[in-house]
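Notes follow the structure.
A single protein chain has been removed from this complex, and every other one stays in its place.
Lettered A, B and C in written order, each chain numbered from 1.
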Amino acid sequence: LNEPLLWEKGKKGRCGFSMPECDVDEVSFDGELAGDGPDFPDLSEVEVVRHYTRLSTWNFGVDTGMYPLGSCTMKYNPKVNERQASLPGLAEAHPLLPEVRSQGALKLMYDLEQYLMELTGMDAVTLQPAAGAHGELAGILMIYAYHKKKGETRTKMLVPDTAHGTNPASGALCGYKPVPVPVNEDGIMRVEDVRGLMDEETAGIMVTNPNTLGLFEKNIREICDIVHEKGGLVYGDGANLNAVMGYVKMGDIGVDVMHFNLHKTFSTPHGGGGPGSGPVAVNKTLTPFLPVPRVEKVQDHYHLVTDYPDSIGRMMTFYGHFGVMVRAYSYILSMGGEGLKEASAHAVLNANYIKERLKDTFHLAFDQTCMHECVFSDAKQEEYGITTLDVAKRLIDYGFHPPTIYFPLVVHGALMIEPTETETKEDIDNFIDTLKAIAVEAKESPELLKNAPTRSKVRRLDETTAARKPCLCG
Amino acid sequence: LNEPLLWEKGKKGRCGFSMPECDVDEVSFDGELAGDGPDFPDLSEVEVVRHYTRLSTWNFGVDTGMYPLGSCTMKYNPKVNERQASLPGLAEAHPLLPEVRSQGALKLMYDLEQYLMELTGMDAVTLQPAAGAHGELAGILMIYAYHKKKGETRTKMLVPDTAHGTNPASGALCGYKPVPVPVNEDGIMRVEDVRGLMDEETAGIMVTNPNTLGLFEKNIREICDIVHEKGGLVYGDGANLNAVMGYVKMGDIGVDVMHFNLHKTFSTPHGGGGPGSGPVAVNKTLTPFLPVPRVEKVQDHYHLVTDYPDSIGRMMTFYGHFGVMVRAYSYILSMGGEGLKEASAHAVLNANYIKERLKDTFHLAFDQTCMHECVFSDAKQEEYGITTLDVAKRLIDYGFHPPTIYFPLVVHGALMIEPTETETKEDIDNFIDTLKAIAVEAKESPELLKNAPTRSKVRRLDETTAARKPCLCG
Amino acid sequence: MKMRYLPHTQEDIKEMLEVIGVDTVDELFEAIPEACRNKEPLNLPKAMSEWELNAHMDALAATMAPSSEYRVFIGAGSYNHHIPSSVPYLLSRQEFATAYTPYQPEISQGTLQGIYEFQTLVTRLLGMDVATASHYDGATGLSEALLMAVRKTKKNKVAVSALCHPFHRDVIRTYMGPAGIEVVEVPYGKDGRTDLSALEVMDGIAAVAVQSPNFFGVVEDLQSFADVIHAKKGLMIGSFTEAISWGLLKDPGSQGVDIVAGDGQSLGIPKSFGGPGLGLLASTKAYMRQLPGRLVGTTTDLDGKRGFVLTLAAREQHIRREKATSNICSNNGLCAMNAAMYMASLGGSGFKRLAQINHNKAEYLKRKLVEAGVEIPFASPTFNEFVVKFPDGFDKTYDRLLSKMIVAGLPLGRFYPELEGHYLLCVTETLSKIDIDQLVKEVTA
Partner (left out) sequence: MKMRYLPHTQEDIKEMLEVIGVDTVDELFEAIPEACRNKEPLNLPKAMSEWELNAHMDALAATMAPSSEYRVFIGAGSYNHHIPSSVPYLLSRQEFATAYTPYQPEISQGTLQGIYEFQTLVTRLLGMDVATASHYDGATGLSEALLMAVRKTKKNKVAVSALCHPFHRDVIRTYMGPAGIEVVEVPYGKDGRTDLSALEVMDGIAAVAVQSPNFFGVVEDLQSFADVIHAKKGLMIGSFTEAISWGLLKDPGSQGVDIVAGDGQSLGIPKSFGGPGLGLLASTKAYMRQLPGRLVGTTTDLDGKRGFVLTLAAREQHIRREKATSNICSNNGLCAMNAAMYMASLGGSGFKRLAQINHNKAEYLKRKLVEAGVEIPFASPTFNEFVVKFPDGFDKTYDRLLSKMIVAGLPLGRFYPELEGHYLLCVTETLSKIDIDQLVKEVTA
């Protein structure tokens, strides 16, 4: 079914909203500053409902099928957590309610901080950052504030080649020039490289562990020691925490500050691009620099406290994405410690199973035990003129969401598969068999891949023209 | 996307349910009467969610698009009414709660009865029947009880040719032999015919008004008089009430008893085939025979009363489809009296507009002002070997739900279109233009119609084999 | 501002009237004779806004005693079981909720496959060969089952256990009376079971209906009734109100039952003040073509692909009219889908375990009450409901408990005058040991 744009629909005078009667006098707003109101189309409720219902049918969600988007942890989002987030006591709570009428929300935040501390062995947590990248920024701001407090101005930040683009971009907001750290033949950082690059001009290092190749940075302890020796701090990117819950506590192995992606690891819906939530955990060294307000507990009463002179300040208008926290908190309580550890165990099991079964079909970038994701490339398909993009698009025709492609940049033509723990073995087998079938097609009928997808709402789209002559509104 | 049957999925030992821990001792149930439990497949929550999500995508609902299924009143189902029905105070209320803790539910039922009385000018209402046909049965049982109380046993029931199949079937449950009343050249009943058929062996007449041709039975008052003169009663089938809310009060024009289809006229979701709700309104004559329990109000306190010696008895275990009543009640309160009348006005306007614009394209069975629906036939397409079925299936390819087909039986190859009032003019125009285009295709490329539908989950299905070798479970 | 459900603007209306060739909408209603037309405005409450309606409904709901707030120890045909959030979520998808009867199978495969799976799960639950696409509730389904037996045996008398739900028996009388079918009751014995010996002496009976667990919560030996009635060339009809019991009990199909009718509300459907629930109706193959209502079957499409359709329509009212097996048209389709989702969520292993937990809890309460000196009049095994006799004057305690948000069972005197002072108590997985202990403490205080 097709569906026009909103403003190609409707008729002036319709309304899809139940306008309350006004029980007080009309008071006009006149003069220079009065406007005409926005030029929106007027639609009835059924038009709005059909419009968005039809739009929705063109999307692929986690409930549609396997969504092995590497580095994004597209696990099943439990429905019961939506109930919790929409409880009137939470969804309809104003952020500036008197503290005495905010105790439930504050307790939830306080306890969630405790749980995140336990998961990482860190000493304090802020829930304020709105998303992973925002958490990175908060972390970097704290590192900056830490050095500044010591009277130092450092100008560089070590960032491995495997890092997400957000890492250097976050550093840049504090004026840090990223210094790339190469990966070795095993896909991880060498101790010597870090030793060679780390100096007293360098604020620290940003490490994703497991890294974006799905590999555990085995030298992490030595790397942390080197960085610390030079007065630097270690930032941990928690995007891949789903691999190691209960198995590794980042605070115990030398990480000073790290963020979480609540929406990834703790299974809140990704919303077609957000909202996320990017809490940051820190060790004692950085605790004074945490954003305000902080939630504190005094004799079973919870308070919002802003009186921290060394704080980097406020990161958002209010306290962060509380609605996302509610879902993450509910998820943690539903899983318990053992459940979270089992989730990581199965996530890693699934990734290794896929790696093992597909490594003869697709070129495996680094053949070793991976964590929660594995990275292939299109090297074996090159001879047929087939690229990773073609493979990805062909997967759509078979009813799968493609994996992440062309990332990490260190693997040419990367195909980055993160199955997560909520997939069944049957679905994983089906996915593997499909990729094997596509590999055969690549050889025997490459045009099937080149023309893919054919079963979607639209065929391949012209992204070049879109960027060259941008049309961003109608 | 395909999706296997439930038992083709899952693995023994999985569970999609959060099994509570048992906080008391285990007590085994032994002996002869102990069983092994059902042989159901075991699925995780994500498997269940994906299974039904995928199944849902093969269905067409009112939010998908225009659903002009004649006689079914597929109007938009407001989302806010779902909120009301799922309020814990209502959804989680046990039907045998003490009366003092059931006041809200009883008040709702009492008031809904009042509203239905006002809409029809009748004297009392029972909400108990579960669906339209069940309401018919209740009505016929009351007619039967009425005659019996008078010491009479009548054996026949007048039923017009245009009636729904439920009418004769309902009569049969009381042993009434249906006596068909033909339609005249204007699509309605003749006074003379009724006069000729009505006698003192006949319990009454079942009238759908407007009838299933979408035409108002103009002779209804005279017909009622004739029936009453012979000691009979007039049953009104309320399936088409959506045409005349506020315009006609059935009780005022001679109808003694009628049912409502709450799910049709009052816009509750039809659920892929129910649950419906079929309240019955009666005039004073029949009030003593209403089913029990009845809701009564004594000084702002509501009671369930069973003490009616002439009652036909109980029609269901409890009080009917309360959840459907909640939605209908909410709908009535949202619309108000004027809104309901406007709904009927627009429903009739839309049907006449379609009739007018399509009558040159499709043969119009009865060319006169219709009420909320109009009936065409495939007479003009016959020469191309095209049937109503082909036209209907081709509509699917264009994104419309087909109208009701091959009913009413009095029109050969009937195509019965009920747009309802919630369709926009644009969608109605689009529907009309599509039918015109199909008429052209019927002439120029009939194979397009014969092969339709092609864009649905499956193509035309073999219904004959299904019935000949029934496979009803897997 | 236009009412949000009514899209037509004045301009729309004008354009449409022009095409039709009339000046006003009211002219269209001149098709109705003047004398039939209502001239007065409807005397209904003024239209409420969405927000007024919400407040109004909140106020009505606030007067009730929902099981999320109260400890409700009543079953008696409506059971309080946990419903996974995923089930109402899936059910709310408009594709399921707002569609109608799948007359056009090509765009209704979701409903059709779902109902086919429902039918299958029901046959597996009950050990039967065929199950229908649903009926209104247990009482109406049971009545239709008895009518089937009458049609099949051509005998005009049916026997019904006195321990079938009293309301089911009421409905049966409503259905049988005008059809001239005699209904005789099989009394119950001191063990709280239907008295088999009473059935043995009855003659000319088309069928006997026995409920298990019966209204007292007692598990009946259906096979023994089947043996007797089959010897009399009648049909054995089983009924039930607590579907969860089949997780622990021997299914009706293996006990010689020909037709089963029961309430499926326990299968994940909200109590909703008594409805909509779900009528389950299943039979052995022999009675397939006698079954009322919709049936979904498999078939293939033009490409040979598996698909599902409504089938055996020759039994139904829209084809057979007065000769149909029933007048049913709309059934409780969405409730059937609801039950299927619930059964799929539990799975076989979960279903069994849930039944066991129900039994454990009820037995715990029973034991505690016995220890506290409360009398249990019927000694036979029960599932999750049982009858107790509380001391005289318990009605005051009952009211006191109500004010403490506890509903202490269902008084039975209304249904069985000889059981004045007796109560029917039900315990499901939703009540905790703490809740149960509190009840025991309070009733024996």
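In the analysis below, a residue touches a chain if its C-beta (ideal position, glycine included) is under 8 Å from a C-beta of that chain, and two chains touch if they have at least 3 such contacts.
Note that the structure is a prediction, hence the values are computed from the model and not measured.
One chain is not displayed; in the complete assembly it touches the shown chains A, B, C. Listed residues B:V24, B:V46, B:A169 or B:L472: the one in touch with the omitted chain is B:V46. For the chain left out of this panel, the touching residue among A:D25, A:E185, A:D307 or A:E447 is A:D25. Between the chain not shown and the residues A:V248, A:A328 or A:V391, the one that touches is A:V248. Against the chain not displayed here, chain C makes contact via residues 1, 4, 50-51, 58, 68, 82, 84-85, 89, 92-93, 345, 349-350, 353, 430. Residues of chain B that touch the chain left out of the display are 11-21, 44-47, 49, 53, 78-80, 82-83.
Assume only the chains that are shown with their structure count from here on.
Across every pairing of chains, the maximum count of C-beta contacts belongs to B-C.
Chain A and chain C have centres, each the mean of its CA atoms, that are 46 Å apart.
Within chain B, residues 18, 45, 49, 53, 57, 63-64, 76, 78, 334, 422-425 each touch two or more of the remaining chains.
In chain C, the residues that touch at least two other chains are 5-7, 12, 50, 84, 86, 89, 94.
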